[in-house]
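The complex appears here without one of its protein chains, the remainder shown in place.
Take a look at subunit A:
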Amino acid sequence: MADITLEFIKTGLYTSIQDLGRAGHEASGVPKSGALDSRSARLANKVLGLEKDYPVLEITLAGPEILFHQAVDIALTGAKFPVTLNGKDVKRYQKIKVPANSILKFGYAKRGCRAYMAVAAEWKIEKWLGSVSPLGFGSHKLKENIINQNGQLVHFSTYNESLEAQEVKKRINLNPIKRVRVAPGSEFDMLSKEGVASFFGKAHSITQEASRMGYKLATELKLESNQNEMISSGILPGTIQLSSAGNPIILLADAQTVGGYPRIARIIDQDLDSIAQLKPGDKVWFSLADTVRK
């Protein structure tokens, strides 16, 4: 098995190795993590014929510059970045044959926020509790799976089995204004009538406070009473909680597992991937999911 090395000449804004995360350890305070736009991550692997939960590179807003020391096949999905391979534009959602000593260079995202890169080789990286996804905070755990140092190397060995590339039709929606479906959260009733009207009746801007843990929205919503701190209780990805200042916060895969703010709504799973493609300044509308309409 020959070695394949990728050298990150530039890391990009926030580049990490992700798979579909580690559900089931929330009781110990471990967030699920995993690719924020899991659909695009799965599709990147599908293009190359890899398993859907195989690791991928998650690339955020400003992409990396990568030197491929050896030849390997890759695929790109998700956000639309200008990407060149040795100076020539490359296309998303198809197999790209990268020759040895090539440079793959990403620019700034033109549409969407996160791109995914699958690699048709065996990643030589660590897993913890069943996932390669790094913990998105202070811990040393899987820190090497965050690409945060220029010159960082990621090693692979050649893939043993032959892979059959697959065609991919449905792509993630990259509109900067999105409508997503929500189900009422467990504290939905704490919103005032006015609060409910603004929640469903207008577009909410994504603020600069946007990370893998969550997106803060610019809107201020009112509660029925001033008392909005509660005894801490479980929170799940997709939850929209209301901060003490009244700003809704969409919690994402790296969010804490417990919190003390009202959970006013939860974005349904099928629509959560598209949130990951919104960037600061983009807008989101909420509507009630059909299944919960009565």
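Worth a mention:
The rule we apply is simple: a residue touches a chain if its C-beta (ideal position, glycine included) is under 8 Å from a C-beta of that chain, and two chains touch if they have at least 3 such contacts; residues count from 1.
Assume contacts and distances are computed from a predicted model.
One chain of this complex is left out of the view, and of "Translesion DNA synthesis-associated protein ImuA", "ABC transporter ATP-binding protein", "5-oxoprolinase subunit PxpB" or "Chemotaxis protein CheA", the protein name its UniProt record gives is "5-oxoprolinase subunit PxpB". Contact with the undisplayed chain is limited, among A:R114, A:K178, A:R212 or A:R266, to A:R266. Although one chain is not displayed, its contacts with subunit A can still be listed: residues 23-31, 128-129, 135, 137-141, 183-186, 230-236, 238-239, 256-258, 263, 266-269, 289, 291-292.
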